[in-house]
Every structure is written in structure tokens, then in C-alpha cells.
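Submitted below is the structure of interest, expressed as C-alpha cells.
Missing here is one protein chain; the remaining ones are kept as they sit in the complex.
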Amino acid sequence: MSLKNRRDFIKNSALLGASAFIGANALGSTLHEAQLSSETESGPFGNLLAPKNQGLKITGTFLDEISHDIPHQNWSEKEWDRDFRHMKAIGIDTVILIRCGYRKFITYPSKYLLSKGCYKPSTDLLEMYLKLADKYAMKFYFGLYDSGKYWDTGDMSYEVESNMHVIEEVWKHYGERHKSFKGWYISTEISRGTRSAIPSFRAMGKQCKDMSKGLHTFISPWIDGKKAVAASGSTLTKEDAVSVEQHEKEWNEIFAGIHEYVDACAFQDGQIDYHELDAFFEVNKKLADKYNMDCWTNAETFDRDMPIKFLPIKFDKLRMKLEAAKRAKYDKAITFEFSHFMSPQSAYLQAGHLYNRYKEYFNIK
Amino acid sequence: MSLKNRRDFIKNSALLGASAFIGANALGSTLHEAQLSSETESGPFGNLLAPKNQGLKITGTFLDEISHDIPHQNWSEKEWDRDFRHMKAIGIDTVILIRCGYRKFITYPSKYLLSKGCYKPSTDLLEMYLKLADKYAMKFYFGLYDSGKYWDTGDMSYEVESNMHVIEEVWKHYGERHKSFKGWYISTEISRGTRSAIPSFRAMGKQCKDMSKGLHTFISPWIDGKKAVAASGSTLTKEDAVSVEQHEKEWNEIFAGIHEYVDACAFQDGQIDYHELDAFFEVNKKLADKYNMDCWTNAETFDRDMPIKFLPIKFDKLRMKLEAAKRAKYDKAITFEFSHFMSPQSAYLQAGHLYNRYKEYFNIK
Partner (left out) sequence: MSLKNRRDFIKNSALLGASAFIGANALGSTLHEAQLSSETESGPFGNLLAPKNQGLKITGTFLDEISHDIPHQNWSEKEWDRDFRHMKAIGIDTVILIRCGYRKFITYPSKYLLSKGCYKPSTDLLEMYLKLADKYAMKFYFGLYDSGKYWDTGDMSYEVESNMHVIEEVWKHYGERHKSFKGWYISTEISRGTRSAIPSFRAMGKQCKDMSKGLHTFISPWIDGKKAVAASGSTLTKEDAVSVEQHEKEWNEIFAGIHEYVDACAFQDGQIDYHELDAFFEVNKKLADKYNMDCWTNAETFDRDMPIKFLPIKFDKLRMKLEAAKRAKYDKAITFEFSHFMSPQSAYLQAGHLYNRYKEYFNIK
């Protein structure tokens, strides 16, 4: 069965909510007729096993500073340098500072944010990351400041106001000096019912572009699926998940409003169920195409299905998400995030094994 | 004081709810009279310390695939091979696939389950485990499919229906080829108030036996004790725990109904408090004897008393549970599970230390 056939199937079945990676069921009669014991290269049941190298490769990762809900690894520049090497080895060419600050904790000694009551950092992480991105010839995206006020009040005006200063300060003191500084990540995370976010996203995106002669900008919202629950809560799923149709309607409106100043959208892929991936990805790609935006996936490498929040994901789950992204012809896959959940030097030893499985799957030596 | 004396004490005290391993209290006046400073081999307080090698050895472990609530370690065959060696080194001769599939995730490329919408796995874990069990001369038990529908609806008929196909398929394609295939684990976990489970357990047990010329079958229910709370919840205990009397009454009924087709019962040992072990174990053994079933314990090697759900258990807690199982003359101890919670190569480094403590206690070189 060729990949083309699978794609055709997806196209036809998308409206019905069918999911292309659902084994024999989704693949029509071909596999039903295959014998469980038929012989293939990979063993007696080979043709019923998922083949290798069918997914979209991860080429970008967030850098989780300032950390919000993932415990800190307390690395120094030595460990970060080694981690950039590990990233490079599997083809990662893009690093994204997830946010330059969260509430009072900040990544670089921002004169502006210090004047607003933020805490002095002990190291300049922004400078360090840019230096490493220069060294490893990677593209660096700068994540805007998150004051926390939007989370508390629903009002995004403080984010816009403070980031006007941050963008200017950062571009002047870091952006112009570093060849790796290639873009901006508008870090405010939204989902549905946030139509009011449009003017704010426009304003922040415009400021980024005006300041930096049009460098690339992107956002990474979440899909309000069944697993979109608070990290600190005790439940893993909820009842009132968004439908594909409602998701399309709401994001059509948002994309219409922001596409002039936001170049790409990398929806987080972890809040929906695995059999829902194709239906949502199809819509995301359609909307991105319509507004001439790049369609990225934020392939989460942590597992949302476990009572420990959060440890590295099982490889097969990651694989399925990357395969869905490839089937939907996404432009790029980034991940949240390499250093805790995929790195051979992560404090979570499962991460190093995930790294090895990933390399085997993509035939990376 | 001889072991026999301790046993007699337990017998006498069981009705009063007293617990035999409660140090001097339970041991009567002998130890009260001992001086704290009396000299023994193990130091000035030696005779008040728990002596070594009094527990039932663990000779079986679950293999946690498909994982339900314990984050995956992303091992390849290389790590699994090494783990079987670690198991063998402490006397484990039995491995039990905890379930061959859970909802849409499956361990082997089942033609039947794929036709029902399950996801294609990237490797055939069942084949791999059987190969390793053959290699290390272990007994392999196959855990039946768990569709999740019973958890959602309380109706077990789907489990029965789907496992009719699974049992046949697996026996034909794997069971007959592997000398290590020695039994079946009916993976549906129940506790109390599940009288309706009887016909389902009978049907599944009978199908396993009919298919495989009577191979051994077992179940591993939980005792509805104070720690029987949801893994994803935030509480650690509950108020409405079952009493020993009620537990006996309900399980007498269940055993009566299933004993023809279920050869052993391995109650999970982690939902009751440590001082309750003897009373419940006494009843479990009595019931098993009555119905001519084997009485196993599922000695959990993770700690249910901690806010992190779940990390390896403190050795003394495991020791107390294995000692209670020995006092109750249980037939076999299995554990959930070796590879996360006891293995020297576990991502949880506490597990390797538990392995070492276990070996010291049982004088394993």
C-alpha cells in the first residue's frame, strides 16, 4: 500500500471523522485480507506493524526558560552546550526561548522588567542561548514576556504594553549582535473564545516585525480538547472539549485577524486524543493555507495521560503525532521540549531512551 | 521465639484484628522483658530489629505493557533483555504481560484488534517478550485485552466478546510456537460489588483453558481498602474502606463462581494499611484453600503513600508485605512491577537501591 493511497483515504474520510492511522480499519480491505502470518522483511507480522520513517521530523525545540510547570534542571552553560549538540545531532535547527520572563522571574537582566519589580537573575540566559545558537548555526526565536496578568484577569493589555518595551530593548541589545536571532515567539497561549486576543496579537506581531525588519513570528496555542486541563489539577480529561467544527470556526476568525503579523501557528498536539489528530490537523492546515501562514505542529514530548505530571512520552505516541503531521503536510515540527523530555542528559532517564527510539525510527546514525 | 509461635499468635489474634508483625506488642511478653541493650549478633538492639529472610520471595513480575498509569521507559529489546537478566538474578521465573492492549493501544499487531480500530504498534512486544521468556527459561502469562469499556460503563460483555477473538488469535500465532507460554492473566481488575463479573470471568477463563489444553489462569483484583483511590486523584486515602468480614463475604461468592476456570488469585497488596495485612491475608488464604485455588500476592513495589504517583516503595514496606504473605502461607509472590520499581536500570534510581536492599535481605549474591 502506497503512501498516496493512505492520503487519499484520509481526504475521503476526514469529513466522517475517521482517522487514517487506525490500522487495518482505516486502511480498508487490503490489510483485512493480509494473513497475520504473511512473511515480510520485518517478521511474520511485519505488514501489520507501523513502518519506520513516516513522520515529520522535529527540527525545532522550545527552551523552557523561564520554567512555568516543569521542574528546573539547574544546568550551567556546560550542560546547555552539550544539549545543543544533542539537538543538532537529530536535525534540530531552531530553538525557541519559551518566554523571556514569567511574572517576576526573568531570563536576562532587563532594565525595563527590573524597573517593574522583576527579580534579578543570576545569569543572562538570553545571551547564553544566543551564543550557543550562533555556535551551532541554529535559528533562535525570542519568546515574549508573560506577566501572568492575562492568566489572572483575561486582559491582555499589560502583555502588549510591557512587550513594547521588551521587544525594543531585546532587539537593540541582543538581536542586532547575534546572527542567530531569526524570529519572535508571541508567547501568550490562547485557545478558544479569545477573539479579544486578535488586536493584542496584531500589536505584538507588528512591533516585532517593525523593530526587526520583518523577522518571522509565530504562536503556539492549544486546542481545547479533552485533555486541556490544568497541570496542577488532579484530573486528566474533561467533558466539554471543543468540536472540530467549532475549532475551525473560531480559528478562522483569529487567523483572519492576525495573519498579517503572525507568520506561523504551531498548535500544541497533546490536548486531543490520538484518533482525533487527523481531523484537527486537516483543519489547521486548511486554515493556514487559506491565510498564507506556515502550519507547524508543537509535538509535545511529555505524556499527558499519566498521574505524574509530566514525564517523557512513550515513543509510539510521539510517532503517531508526527505521522499525522506529515499526512496533513505540515511545514515544520517543533517540540515542547527537548531538554527535559528527549535529551540523553535529561534528569528523566526515559528521555534518553526516547532519543534513541527516535533516532532508530528516522534512521539517524 | 520460633516462627511457629508467631503463627499461633496470629491465629489467635486474627479475630481481634491484631497484627502479628507489630513488634513487641504482638510478640507478647518475651520482648517486653528483653533489655534494649541486650547483646545479639546484629548489635545492642538486635533482637528488636526485624530479622532477615522472613518474607515470601518474589518469583514473578508483571510486564507493564500496555502501560496505563506508569510513564513509559522507551526501552528497546536490548534493555528488555538486560532486564530479564536482572529479574532472573533474584529468582524471578514468571513474567506476566499485564494486558495485551488497553483501549486503542496494543502490544502486538493483532489482526482482530486492528480491525476494531486499534492503533498499529511499531514493534511486536508480545513476540519479543515470549522470545526473552524462552531464552531465560521463564513462564510467560498473557494478559487479556482491556477495551476500557468496562471502566466506562461497568459492562464486561465487550471484554468477553473481544477476548474470545484475542485468545484464539494469540494462542494460534504465538502460544503454540513458544515453550514459555504457560498461562493466562484475566486482566480485568475488579474489587467488591462486582458479582456480575462472575459469568464474564468464567467465560474468559474457560476460553483460555479450552484453547490451550487447560493452561493456568489467574486474576489480580484489588482489596477495596482505605488506599483504593484513583491514581489520577489528589487524595491518598478514603473513608469507606471495606471490612475484613465484608471482603470475605463478597469474595467467597466470587471464588465460588469462578474457581473452575480461574486457578489463582493474586490480590494487590497496596490498598490496605500495613497493620491490616494479616487479617486480610488470612481470609484470602482461607478462601483460596476452600475453593482449591492458588493463593498469590501481588506485592506492589511502588509507594501509594506519596504525593508523587508513583515511585518505588521503601524497602521496609515491601518487606512487611512479603513477610505477611509468608506468615499466611501464600503460594507465590508476584509484583507490579519489576522494571520501573525494582530494576537496576529503571529511570527511577530508587529502584536500583531497592533491588540491592532486597538482595541483602534474602541473602542473594
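The letters A and B name the chains in turn, as written, and every chain counts its residues from 1.
The rule we apply is simple: a contact is a pair of C-beta atoms (placed from the backbone, for glycine too) under 8 Å apart; a residue touches a chain by one contact, two chains touch by 3 or more.
The shown structure was predicted, so the numbers you read here are calculated from the model rather than taken from an experiment.
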Taking the entire complex into account, which one of B:171, B:222 or B:361 touches the absent chain?
B:361
In the whole complex, of A:91, A:154 or A:233, the residue touching the missing chain would be A:233
Where chain B meets the chain that is not shown, the residues are 21-26, 31-32, 34, 36-37, 43-45, 48-50, 52, 234-236, 274-275, 303, 306-308, 311-316, 319-320, 348-350, 353-354, 356-357, 360-361
Spell out the interface residues on chain A facing the chain that's missing from view.
67, 69-76, 79, 104-105, 108-111, 113-124, 127, 169, 173, 231-234, 308-310, 347, 349
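Just so we're on the same page, only the chains that are shown with their structure count from here on.
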Roughly how far apart in rotation are chain A and chain B when fitted on CA atoms, stated in degrees to the nearest 5?
120
Roughly how many whole angstrom separate the Cα centroids of chain A and chain B?
39
